[in-house]
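Shown here: the complex without one of its protein chains, the others still in place.
As written, the chain order gives the labels A, B and C, with residue 1 at the start of each chain.
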Amino acid sequence: MRRASGSEVLGRVVETLKRLGAESVTVTQEGVVLSTVTKDRLRDFVRALIREYGESLRHSTCMGTDLRPVRGSFSVTHVLALDGLRLYLLVETEAFGNRPKVPSLTPLLPAANWAEREARDLLGIEFEGHPEPVKLILPDPWPEGVFPLRKDYPYNKKLYETPAQVRGVRGEPRFFSAKPSPPSESVREGCALIPVGPYHPALHEPEYYELYVEGERIVEARYRGFFVHRGMEKLAESRMTINQVPFLAERICGICGYTHACAYCQAVEAAARIEVPERALYIRSILLEIERLHSHILWFGVAFHMLGFDTGFMAMWRIREEVMRVAEALTGNRKTYGMNLVGGVRRDIDEGKASLVLRMLESVEGEFRRFCDSVLSMREVVERVKEVGVLTREDARRLGAVGPHARASGLGIDVRVDHPYAAYRFVDVNVAVRDSCDVLARILVRYDEVIESVRLIRELLKNMPKGELMAEYGDLPPLRVGLGATEAPRGEDIHLVITGRGNKLYRWRPRAPSYVNLATVPTMLEGERLANAPIIIASIDPCFSCTDHVVVVDLRTGVRRRMNLLRNALTRG
Amino acid sequence: MSAASPLLACAFILVNVASLAVLALILDGVDRKVRARVQRRVGPPILQTLYDVLKLYRRPVTRDELAGPFHSVAPALAFATSLVGAAVIPSLLPTSGFQGDLIVAVYLISSVSAITSFGAASSGIPFSVVGGWREASLMMTSELVLGATVAAIASSSGSLMLSSLMPLIRPSTVKVSPIIALASLALLTYVEGGRLPFEIAEAEPELAGGVASGYGGPSLALLMHSLLLKRVLLATLFLDLLVPWGAISNALGAPLGLAVRALAFTLALTLVSLVSAVIEALYGRCRPGHAISIVKKALIVSGVALIAACVGF
Amino acid sequence: MGTWFRRSTWVFHLNSGSCNGCDIEVLNMFAPTQDVERLGVKLVGSPLHADVIVFTGPVTFQALPYVIEALKAVPNPKAVVACGSCACGGGIWHDSYNVVGGINALYEILDALGIPRPPTVYVPGCPPKPEAMMYGVLLARGMVGQRQRREVYVEEVKEVEAPQDVREVVAKAVKAFRGGEA
Partner (left out) sequence: MVEGLGKRVVTEAYPWAPLEVPEGFRGKPVIDPEKCVGCGSCVNACPPNALTLSDDGRHRVVKLFLGRCIFCGRCEEVCPFNAIELTKEFELATSSTEDLVQEVRLVMAKCTVCGRPYATLREVRKVAESLPENLRGLAYVCPDCRGRISSYFVGFARR
């Protein structure tokens, strides 16, 4: 009922966009509409859009681009998702000058906060009216006024050229003067500070949380992340060619890398109008589900470990090992599948490999069900996760949560259904939704998704058509925009590309799901007991390396302030 | 039966202390092996904890400027205390015993916890402080339970001497209070033994080692060793109150009786350890508040036992 | 390399900005199938307790000060097992603006700061199999031999010049070209 025919909906949306004052409206690819707006009308345009589409409009990400060599300007492209209508709206606006200024959308759509600050850091675009215009992405000692993503910055110019430069005054390295967070201006009397990270056994990645506790209760939580900014966007735009980037994209994340490789390839294929053979689409979907399987089971293990339940951890990782072995047999590596190139896949799944997969599914499904059922029937376990780390539906929507995290707060969004890609066009996906909004709900959603993945792989294997694995294509047309979106194990993963000349990229902007989900963590932590902190942080299945490919937070601002500003923005908007 | 000459008594004590100290490490190895087996893996060698401790003694001593002076002394003090505990409590071999050694034993066992948590609290490391705080709050409650239990047993058997307490073997009447008291002591042995779900003070994923996180090298070895020894001492106390070891050795006469007693005792200790390890493998860590509330329930039970003992049941 | 940790190896996991792939495989070593605990290896949460640092990631500039702190916190003597291509040589990011470029580049900074380099075992792979890491740990303990060696092939050719007939033809061509010029 929800879905009128695609073209009808599209026609109506294009009509609306024109009516609301878009300068030009083009359908760039299936399900993606690009409208350009002058920067003075941007806010009004988006405000009108919010009025028009209300709750269903979600800010997904934004991409800043240095178009000076081409058009003499900078551009900012916001990606707004209309999940119900199966559409992504790209809203592009242009700005000129060395410190270009565009109006900020954060007061209207709080989820735009980090993405805008990222563009500010990397490209020097000022967002007027941004509630918190401070450094987010680059490392602390990064000099002011230097923007690595601008085309005139060499990709390999390191922050420090020689080891000796690291050594600053007083014999101490200059770095060391930078503490991960400021001496707090608002720490309450009688609070103890518990720093979690950057190295903490609960986090297998360097991340930093500061928890202010009274006894065991957390009164304030601050997050400081982005230790894993490796400058990959710049590498992709400069050193690499389009068929090298899939391998770079895969290394955004070691757990859900393949989903990034897929999203990237989809984006380039969309930009260059490459028709990928159907068999390749099926193979991609199968591997994506295998990845989801291993990622979710891994998460179960980690969650049990956080609860101190090591037998659960061991059982999950034992079950997961079978998935890893099959992944290795299918692709040649347990983790980095390396299966994708633009236009298709590199290896086939033949009969023998298919039967290997089916055997694995059989045993994994049985064992996983049996073990988790018996754990979830234990009162001690359920007690520890029930009504812990609550994120209300309202907060989830406003902060732009995605994936299982959003689905556990009652939002039924899933890219596989809302914006079908790969072989999900040919199969029905059941979306697991729970509405108790706590850690337990997140466990149950992922439980359902494991079972659903098993079913999907079986169906995909059964329906897989014969045919080619790779499309033929020539040189890419330059300066075309492409968008690729996939449902990573952690939620919506979105890649935007602008093609360049000579089989290179002009711009690449990946946005991983944890990027938006992480912003919800401090909200969930406040008022909780310290012992619950690890399981709450873990419950969003945070993948810091996904997020941090581009970002680092400023020292002088704590999350607390940021969250308050967000709330203020929410009440005002 | 107690040793005839002071020299022999000293020898008995030495044997007890040495063998408990070694057993504490080996039984932890057994624990790890059992847990691994439940998790369907091979697990470390039985002597692994022994290797770990021996290695730690060869590691350098670490010092932290932030730590208070008590921090660095605490492990040695805790270890010494637990060794004295091992000397006082009859285990493999009988000790000569003195009136009130039950009180001393309980006091020494509690002291190990107290020293550890104070040591952690003066480390200046946040995780360690929280761990110490947890340890202390768990200890406060469980010491009450221990006290009430001991009082119940003592009043029902009319003695405070460990070797003469045989609360369950009373030819005349079967009493209820010692049984309840022993049940709550069994729970306490498990809880204070630092086992999951009550292992909240070290809490690896939450507190990065908690009370132990400020120590390294030999002091960590001492701390580990004294905590493991404390675990064994609690089990020993429990076994002493449950099984009439003296009667076994008396019935057979020295030296055969002593040998049988030592062997039986070791087996019993291993059994307690095995059972605890299997239980432990099935649980996650509970919330610190929850752990304490469980211990509070045990407090009610032991209170009931005490009242019952006073009334004469 | 080190014999003091041959029977008991306590490992501190240090991620310097890696993609997670290696980190998950490090954890995977402790899973039932690989179960390195049977070799006496234990993962510890505090650097004070560790003998060996399992190092992953290409070292981002943001993580650098904390990485150095953590390295210093592990008491000497210690050993490092650098897991993954990022740690061994910077991996795919080696020349990016925000990446130091692997553990050897980090060691150069340590040299400049006057901190001694710990002995290091390098485990390439992207990510290495858990078994490959296990092998690396055993190599650090001196319990297995190193299999990978530097391989250099130098081609030996006696005759570098083009064949006689070709040279003659080319000489004619050159002459013809010169003639054309003139």
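Some points to look at:
Definition applied: a contact is a pair of C-beta atoms (placed from the backbone, for glycine too) under 8 Å apart; a residue touches a chain by one contact, two chains touch by 3 or more.
All of these numbers come straight from a predicted model, not from anything done at the bench.
Shown chains touched by the undisplayed chain in the intact complex: A, B, C. Listed residues A:R347, A:R369, A:R393 or A:R455: the one in touch with the omitted chain is A:R347. Screening A:R251, A:R384 or A:R490 for touch with the missing chain picks out A:R251.
Residue positions on chain C in contact with the hidden chain: 1, 32-35, 38-39, 81, 85, 88-92, 94-95, 102, 104, 119-126, 128-129, 131-132, 134-136, 138-139, 144, 146-155, 157, 160-162, 166-167, 169-174, 176-177, 180, in rising order.
Within the complete assembly, residues 239-240, 243-245, 247-248, 251, 311, 315, 318, 321, 325, 328-329, 331-333, 336, 338, 346-347, 371, 374-375 of chain A touch the chain that is not shown.
By the touch rule set out above, chain B reaches the unshown chain at residues 37-42, 278, 281-282.
Operating definition for what follows: only the chains that are shown with their structure count from here on.
We define each chain's centre as the mean of its Cα atoms; on that basis chain B and chain C are separated by 46 Å. For chain C, residues that reach two or more other chains under the stated contact definition are 32-33, 45. Residue positions of chain B touching 2 or more other chains, listed in rising order: 39-41, 204-205, 208. Against chain B, the residues of chain A that register as touching in their complex are 192-195, 200-202, 213, 216, 304-312, 314-315, 318, 380-381, 383-384, 529-534. Against chain A, the residues of chain C that register as touching in their complex are 13-28, 31-33, 43, 45, 47, 57-58, 60-66, 68, 70, 91-93, 95-101, 105, 108-109, 111-113, 126-127, 129.
Residue ranges of chain B in contact with chain A, taken from their complex: 35, 38-41, 126-127, 129-130, 196-197, 199-200, 203-206, 208, 281-290.
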